[in-house]
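With one protein chain removed, the remaining protein chains of the complex are shown where they sit.
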Amino acid sequence: MKIEDVVCSFCGCLCDDLVVEVDGTRVVSVENGCTLANEKFLGDHRLKTPIRRSGNSWTKISYEEAIAETAAILLDADRPLLYGWSGTFGEAQSIGVHLAEILGAVIDNTSTVCHGPSILAIQEVGHPGCTLGQVKNRADVVVYWGANPVDAHPRHMSRYTTYCDGFFRKDAFKERKVIVVDVRETESSNIADEFMKVNPGGDYAVLSALRAIVRGKGDIIPARVEGVSREQLFRVADICKSAKFGAFFFGVGLTMAPGKNKNIRNAIELTEELSRHTKFTISPMRGHWNVYGSNEVFTWISGYPYAVDFARGIAFYNPGETTSVDILKREECDACLVVASDPGAHFPKACAEHLARIPTIQIDPHVNVTTHLAHIQIPVAVAGIDAEGTAYRMDGVPIRTRKLFQGSYPDDLVVLEKLYAIVKEAKG
Amino acid sequence: MRFLLNTGRTIKQGSFVERKNNPSYQVAAATILMNPVDMLEIMVEEGNHVRVKSDTGEVVLQVSPDNGLTRGRVFVSLGPYANHIVSPETHGTGMPDFKVTPVSIEPTDDPVLTVSSLMERCGGLPYED
Amino acid sequence: MRVILKTRPRAKPKIPIEAEEIIPQNFLRRNDIRVFEGNKERALDDLFFITTEGPAVSPDQVEVILTGDTGVIKRVGEYMNAGRIIVEGDIGMHCGNFMSAGEILIRGNADAWLGREMRGGRILCEGNAGHYCAAGYRGEKRGMRGGTVEVKGNAGDFTAEYLSGGEVTIHGNCGDLPGVEMRGGTLVIGGDCSRPCGNMTGGTCMVFGQAHQFLPTFRKNGIEDTVYAGKHCRMNAFRGDVANRGKGTLLVRM
Partner (left out) sequence: MPGLLIKNAFVIDPLSGVKGEVMDIAIRDGKIVEDVPSGAEIIDVRGCLTLPGGIDSHSHVCGTKVNFGRYMSPEDMRAGRTARKGVMHVTSGYSVPTTFGNSYRYSTMGYTTILEGAMAPLEARHTHEEFTATPHQDMLANTLFDGNWSIMDAVREKDVKRAAAVVAWTLAAVKGFAIKLTNPGGTEAWGWGGDMSSVHDTVPNFDVSPAEIISTMIKANELLNLPHSVHLHCNNLGVPGNYRTTLNTIGLAPDLNKERQSLYLTHVQFHSYGGTTWRDICSKSEDITMAINSRPHVVMDMGQIMFGRTTTMTADGPMEFKLYKLHHNKWSNHDVELETGSGIIPVYYSRKSLVNCVMWAIGLELALLTKNPWQCLLSTDSPNGAPFVKYPEIIALLMSRKFRENERKMIDQRTEHFVPLFAIDRELDWYEIAVMTRAGQAKALGLTRIGKGYLSPGAEADVAIYPIKPGEIDPSVDYQQVVAGFSRTLHTIKRGRVVARDGEVVVEGANSTIWSRAHVPPEYDMGKDPEFIKKFEQYYTVRMNNYPVQDVYLPRGIRIETEASL
C-alpha cells in the first residue's frame, strides 16, 4: 500500500510530502525523502520487549511489570529527572509534563543540548521570525550561520530556500544569494555565494561588528575581526541591507560555541537592526524532529519551554541550574526517566556515568546508547511510523503525523498514561 | 600536539542514529577529521587510530583527512565518543562546550572501543540483541 | 542572637536543599522554618543541628552561622533585609537573591547566581564565585540594582550581567563576558577576563588585568587615571558597546 503526504519524523523540517509504501507492518520504500528519512523509515530496528537489568544480565519483562516498577522508582525519588521528549508527539509530551508536576520532578527536553541557548536569547530580546513559506516565496538573501543544512537538514535548501522556487522568486537559485558563516568548510559552505570563515569562538565579535556596520558605525571596525576581513564584513552587511527579504538561519554552531546564548542574542539584535532597513527574519535550525513541539507543550502547561523544576510544586525555571547536563553532572537526581531521546550518546561522559549510577528508565523504540546505561527499557511504537500525533516544525507550524500501519507496540502515550495513572493513584 | 576539537551533526551519524549498536554508527561517531598536513605532522594515515585527550577524559578514534579543516582543528561528529572528551561544564547555560575543546592527539595501536563497551566503562551493562 | 546551623549527615548528600527561609528576620519570631530537600519538605531541624545563643529584639541583632556541608544549599539569604549571615564553608546557588539590606559573609566559595537581582546590603565572598555572579534572571531587563558584592577570588562567566546599580568587585579573574548587557552601576575586575562588557549600554567597568578577546565595537575615549588596591593605575578608556547605541564606560589598565 502506498501512502502519500507522509510526514517525516527525523529532523525539524518535518517534510510532509513523502510517499511511503507499506507491506503489512514493514516499510518497503520511501519516495521524496532524504538519506536521513530513508534510514528512519527503512532501517527501523526495534527492541522487541521491555527489558530490565538484573545485576550483570538483562531479562525480558512484561509491560505491566516494567511500568509498575518505573512508577515505584519515580515515586520513591527525591529528585527525579524526566528527560528527552523530542522524538515523541505532543500528546505524550503533555502527559510527561503532568507527570512531572505530580511527581515534583524536573522535566527537560533535548533543546537543553541543542537550541536551549537560543531560547535564553529569545527570552532576552525576542524573536523576529516567520514560517518557512515566507522565506520560500520571498527571500532573496539567505544566511546560514553555524549551520550545515546539507548534513543536518538535507532538504532545507530544496524545500524552503536555495533551490526552491516561490511566488516572488520564480528562479530561486539565480535570484537568491546564499551566505554561509562557519568555522570550517562544509558541504553547505561549498555552495554559498559568500562564505565567511570565522575563528572558533569568534562569532560574537563578528556579529557585534556587523551590527555596528549596519548602524553606520563601521569606522571603528579593525582590519580583521576573528579571522574575517573588514572588507568582507562590509560586503556581507551590504548584501543584507540591500536584501528585499533576508532570512537568517542559525544552527548549533552558534548555540554551542563560547558565549552560547549571547551569540544568539547578538544574531537576533543584528536581525532587529537590519529590520530598520529592510525586511529581515531569523530562525533557529531546530534539529531533533519534534523538539519544538516539546518547547510548545511545556510552555502552555508550565510556562517554560524546557528545564522546568517542579520540586517545589510550582514551576521553576533556570537553565544552567535546572538543565539536565547540570543536574547529572552535579549528581543531583536520584532517578531518571528518558523518553524518546538518547542522552547516553549526546551528553558528556560525566552525565552518562550518573545515569548508570541511578535507576534510569528509558521509553524508546530502539536500542541506543542509553540502553546500555539503563535499568529498564520499554519499547514503544515509532512516532510517524506506527504511532500518530502532533508535531511542530522548526518554524512552529503544527502537523499531524500519520500512522502508517497498526503495529504490535503500544505508543508513548499509552505507556505514559498508564504510568501517570499509577502515580496519580499513589499521590491521591 | 594540541588541537581544537569541534563536534557537530553529520549525515552519516544521523543515518545510523536509530541503530547505535551498528558498526556503521561506530565508524560515523568514532572518526576524527583532521587536516592532512596535521596528519603528516603526527604521522598518522587514514584509518589509523589516535588517542585524543582533553582535561575531561580520553578516547581512541580513527583518523580521516578533511581538507576543509584549518590546521590545528579537528572534528568529531556528535555522539558518545566525542562526549568522552567534551567537558560537562555549561557556564550556567545548560549547554556544554561542544564546539571548542582543547585536546592533544597522539597515534596509538589501541583499538577503538565499541559503543557498548564505552558505556560499560561509564558503569553500564552492554545490551546485545 | 546567634543561630548556628550545622548540617546533619544525609542519605543523599548531593540532592540540593532549598532554604530561602534561612534569613535573620525569620529566626526572631519563628520556630517553624521549613526547607526543601529535592521535592520533599523538611523541618529545619531535620537537616540541621540548631544552636541558638543570646537574645535579639530586632533582626539587626540576629547572626546566622551556617557550617558543615553547605555547598548544596540554595537561596540562603533570599529577600534578606537585616542582620548577618556567615557561611563557614561553601554556599549553593542564589545566595542573597533580592537581598535589600544586611550582610552575608561566605568564607568558602559561592556557587552561581550569587546576589542575583540584589537591591541593597553587602555580600563578601572570600573564595571564588560561580557563573552569573551579581546578575539578573532570565528574561528580566535589570539585574542587580543596588548594594555591594565583593569576591576575593575569581568569578565565573557572565559576571554582573544586566548590572543596573550598585557595585561589584572581583579581585581575581572573571570568566567570559563580564558586564554583558550592563546598564548601570560599577564592575571592578582586579584580574583578567575575556570579552568584557559585550552589549553594554551604561555603567562603568574597570579591568585591572588583561582583557582578552577585546570586542571590536568599543570606541577609544582617551586615558583616565584611577586607583585600585591603593595603587594609581593608568587606564585606556572606551565607550560602548557601539553595536548597541551604548553609552557605557570601559576602562582597561594600560
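A, B and C label the chains in the order they appear, each numbered from 1.
By definition in this document, contacts are C-beta pairs under 8 Å (C-beta built on N, C-alpha and C of every residue); 3 or more make two chains touch, one makes a residue touch a chain.
Model, not experiment: these values are computed from the prediction.
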item	value
Visible chains in contact with the missing one	A, C
Sole contact to the chain not displayed, among A:26, A:60 or A:276	A:276
Which of A:5, A:23 or A:238 contacts the chain that the document leaves out	A:5
Where the missing chain touches chain C, by residue	137-141
Contact footprint on chain A, counting only the chain that is left out	4-5, 7, 16-17, 90, 94, 98, 101-102, 119, 122-134, 136-138, 159-160, 166-168, 244-245, 272, 275-276, 278-279, 281, 295-296, 299-305, 310, 312-315, 317, 390, 392, 396-400
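The rule is short, and it goes like this: only the chains that are shown with their structure count from here on.
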item	value
Overall pattern in which the protein chains touch one another (line/ring/star/complete/other)	complete
Chain whose Cα centroid lies at the greatest distance from that of chain B	C
Nearest-to-centre chain - CA centroid comparison	A
Cα-centroid distance, chain A relative to chain C, in whole angstrom	34
Interchain centroid distance [CA atoms averaged], chain A/chain B, Å	22
Where chain B touches two or more other chains, by residue	91-92
Sites on chain C at which at least two other chains make contact	112-113, 131-132, 158, 176
List of chain A residues in touch with chain C within their complex	77-80, 103-105, 120, 123-124, 201, 204-205, 207-209, 211-212, 215, 217, 220-222, 225, 258-259, 262, 265-266, 269, 310-312, 317-321, 330-332, 334
Contact set on chain C toward chain B in their complex	112-113, 130-132, 156-158, 175-176
Chain B-facing residues of chain A, complex	10-11, 35-36, 39-40, 43-45, 47-48, 51, 53, 56-58, 112-113, 116-117, 120, 148, 150-152, 154, 183-186, 189, 197, 200-201, 252-253, 255-258, 260-261, 287, 307, 319-321, 323-326, 328-329, 342, 344-353, 355-357, 365-369, 371-374, 377
